[in-house]
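One structure, pasted below without further comment.
The complex is shown incomplete by one protein chain, all other protein chains being positioned as in the whole.
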Amino acid sequence: MNILSLFVVVPVLTIVGILFTKDFKGARVVSAIGMSIQLVLAAALILMYLGARKAGVTDEMLWTADYTWFKSLNIHYAIGVDGIAVAMIGLTAIVVFAGIFASWEVEYLSREFFISLILLATGVFGFFISLDLFTMFLFYELAVIPMYLLIGVWGSGPKEASAMKLTLMLMGGSALLMVGLFGLYYNSAPDGGSLTWNILEIAKIKIPVEAQRFFFPFTFIGFGILGALFPFHTWSPDGHASAPTAVSMLHAGVLMKLGGYGCFRVAMFLMPEAANEMAWIFIILTTISVVYGAFGAIWQKDLKFINAYSSVSHCGLVIFALLMMNQTAMDGAILQMISHGLMTALFFALIGMIYGRTHTRNITEMGGLMKVIPFLAVVYMIAGFASLGLPGLSGFVAEMTVFVGSFQHQDTFHRVVTIIAASSIVITAVYILRVVGMILLGPVKDPHHLELTDAKWFERLSTITLVLSVAAIGIAPLWLSDMIQASLEPIVAKLTVFNPF
Amino acid sequence: MTGFEYTILIPLIPLAIFLITGLLGMKWKPAVSGILGTAGMGTSFLLSVITAISYFFGGHGEAGFSPIIPANITWLKLTETLHIKMGVLLDPISVMMLVVITTVSFMVHIYSLGYMKGEKGFARFYAFLSLFSFSMLGLVLATNIFQMYIFWELVGVSSFLLIGFYYEKPSAVAASKKAFIVTRFADLGFLIGILILSFITGTFDFDQLTNPQASVFGGAASLGFMGISAMTWAMVLIFIGGAGKSAMFPLHIWLPDAMEGPTPVSALIHAATMVVAGVFLVARMFPVFHFQAPDALEVVAWVGGFTSLFAAVIAITQFDIKRVLAFSTLSQLGYMMLALGVSGYGGEEGLGYMASMFHLFTHAMFKALLFLGAGSIIHAVHSNYMYDMGGLRKYMPITHITFLIACLTIAGVPPLSGFFSKDEILVAAFNHNKILFGIEYLVAGLTAFYMFRLYFNVFWGKDRHYHHTPHESPLTMSIPLMFLAVASVFAGFLPFSELVTSDAKPFETEMHLMIAVPSVLIGLVGIFFAWLLYKKESRVPDAIAAKFGILYKATYNKFYFDEIYLFVTKKIIFNYISRPVAWFDRHIIDGFMVGIGLVTEKTSYLIKGMQSGQLQHYAFAFVAGTLALVLSILYFL
Partner (left out) sequence: MIQGIPIYHFLVVSTLMFFIGVCGFIIRRNLITMLMAVELILNSVNINFVVFNRYLYPDQLQGHFFSLFIVGIAAAEAAVAIALIINIYRRINNIEVENVNEMKF
């Protein structure tokens, strides 16, 4: 079997395995085994990919496979990966692995919980390996829909309302997206011939510019909503605040990346002229969201809200950099996706663990946690430092690549917005240090907190996995960056051929 | 190859120790971490000294000391030409900085064995010290400006961690936060400066940027923004980065608060090493400043000059001995910046550059000595305030003598080292601009005055009520004091003009009696006034203070810059920007999204009556609809 199909098959088998378990202990063990296999597979995939490239394989996509499953509409199960998809698969595998351990103590309907969680993961893996727009969309929906159940059933606070808001907004995005994808499909053979959903084949032809102008906004905004594009980001604070730990992790860590990935792999790659024409609108929107998200985070009191707004800011930077349309900036965007995925998953894991102990997420009610739960506090600080871009952790690499890349643009407008976006690093420092100062440092505010216990083994495993990944990228980014840059070449080439600047 | 490959170990040893101590330190006895850290730092110190000796005295060619790059690996490729590398660059200033950093750091490591004894988090302290040493060494050895920026940030974070070492103390937390945010703000300037510079030149590497014959600035002249050339913008922004770390006015506000950290930390980071990073940065980029952006260099000079005066004035009124020293540091850093700002390039012209580096060196020694001495005093009397001290010369003879030496050095009394370096700066300022020169003369007097105010208040006067009789500090603390005192005395005789110069070529300096004699006299006058006012308990200082009224109060409150900082952060950012943004997001944007949902819900409420549950209504609607359709089709077709 094609190695890529394994990424869908293993989660499905895990789900089947969970069906045969009796209680929550069995369910979590099976999930952990399944996702560990997935992690190993992902690591193997990365190594194999690097090996193949080193051996001189120059195909755009590796391990391609193609099966028709719906003939009359020419829908295929077409798969294949390049360096970017490989990196995203690696990210997903790490986050899902950590997520399983972060939800080790879910006892309420735990089999159903793990099934939904892994179903979501299946969707994400499927999305990243797909080359067929329809199949990709199918997996996309598969990733979004379990979210409703996960938040609505296992969430906290106003969970039903949040779940509905999140799902409806994302469904709204899907609706736009579907229009865009149909537009692509029906324009995929402008000179006659059979229509196709295959990304690589559509990329070879030139979609008529009128059609691009019409369908680009649908596709871009459709994916952008999932990528927290301003002003369609408001599902994020509510959704994250109500979601259970692992779901927040997966959602902010991976699902939001689906949006960014789709934005360039589908919207920009397939409709380059329209992308070039309309980029400025979205650049302004994302510049706003970078700064605005950061300012929004300063005022919040709920830890998850702070992180949700910080995600708006960081994910804004992803789309911002994508729209700069040069290799370095786009490389930075992908790095930022990975880096943000890892560190925000880490954040949400920690917030869940802290909440599980203190039963509050209000930062004004906590203080001095460094003294009582040093392990979690130190990891929280590391996550904070990653978020504010400390060298040696992944955030720095990503942000610097974005800024340097964006600033290389020959156009003054792009350089000015880069400077504005760069100012977010100061604002980020303000809110991160505010939180760290309030909840971790200082005297212990609530005497009950003195009796808290530090992280258990599964919590340590979950957080250490993420910390190590964040640090690994931060210390040795070259291999990852090279892998991404090489894969970006065809995309950038297609984008710059039509570049009016 | 070059014979200097081992220098890569100088930063790596502290890094290894940081990792080991950070991960395992909690499980050991505290002393183990301390000794391990000290031993590691000692090794780095020895290696640095060996490097310095073999570099400076290994001979040099006609072109002076040439830079050596023993190691350089690509860390990240950004574009075809812009590569971030990690490497080791040895040239006169980096080798000098190696010696400064490892010396002071080693001394502080030894000193802390005594000072921090019994503190909770002893291992953590040593881990952070090692982290800091690693970052600082990485910073000075950087082969390119981006590597420098990377370590610059790391230095900032280690400073944050060490200032906030007593993390249960709210004031320490606030101070560490402030230090980080203010320097971060400055770093933004640095970053944008790097962006502009790399955009123009297409390179990060110092060997291309700082080469006077550099061809990378080809396209620079045509670029500009708001009537100022792009290079000037870039260099001013880079200087803002340096000004943030070196606490130049108006970004100085974090440094006095940073004294919340343990005293050895203040000595290492906030006196001798990290705060000179800004000076080092300007020195490192000096050829670029000089050839491409002379206007920016003028800014450097004036900011430096103003800071030195401003800080010296504030230092007179402070009572917390560490704060007096902090403002004194500010003032001395101002000197160094000014010296760079007034300097020219090459030979005699580059006197200011040489003087700045010279002063950096001597200042590191005597200011570290002052801080460690202050630490020793605080250790003995458990207070930071002068009015809790007095007559300590009887109890702490070693501290007393070394502190006196340091005070005399900073006051510029010959033949102590401060005299030589300060004299060179004054000469350089005199050659460049008479106003700046005048300011520096005044500052020299003020410096002597406030230092001896401190000295007399602490060591003379009458005894206070001490909790227990003050005692001399243990040997671990007094050995570093003595070592640094010796260094302060003799550092002035180092032939700096033959070693560290702007174009790496040696030149001869001479004593300018016309300038040196008055400066010494001004110093002595300052000391005399301090003796007059503070030798004995007297009402005179209070009376003078009362006379100045508002002016005194403003100075005592550091001209209200902290309040401005608080106003900007708390009021403007927090209340006037962030709060409306959060409100706007919740109520307008989210309100709009929720509004869409509400409209849908309301519409459905309005039309749901049509689902009456009456079968015949449905049937009727169905039939009527069918008929209407059929009829309309018949009619229209």
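Lettered A and B in written order, each chain numbered from 1.
As a convention for this text, a residue touches a chain if its C-beta (ideal position, glycine included) is under 8 Å from a C-beta of that chain, and two chains touch if they have at least 3 such contacts.
A quick note: this is a predicted structure, and the numbers were derived from the prediction, not measured.
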Contact partners of the omitted chain among those displayed are B
Sole touch to the unshown chain from B:213, B:469 or B:614: residue B:614
Listed in rising order, the subunit B residues that touch the chain left out are 608, 611-616, 619-620, 623
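The rule is simple: only the chains that are shown with their structure count from here on.
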Within the complex, subunit A is touched by subunit B residues 74-79, 82, 84, 146, 150-151, 153-154, 157, 164, 167-170, 173-174, 177, 180-181, 184-185, 187-188, 191-192, 195-196, 198-199, 569, 573-574, 577-579, 581-582, 585, 589-590, 592-594, 597
Per the touch rule, the subunit A residues reaching subunit B in their complex are 165, 168-169, 231-235, 237-238, 292, 295-296, 298-300, 309, 327-328, 368, 370-371, 385, 388-392, 396-397, 400-401, 403-405, 407-408, 415, 418-419, 422-423, 425-427, 429-430, 433-434, 437, 440-443, 477-478, 481-482, 485
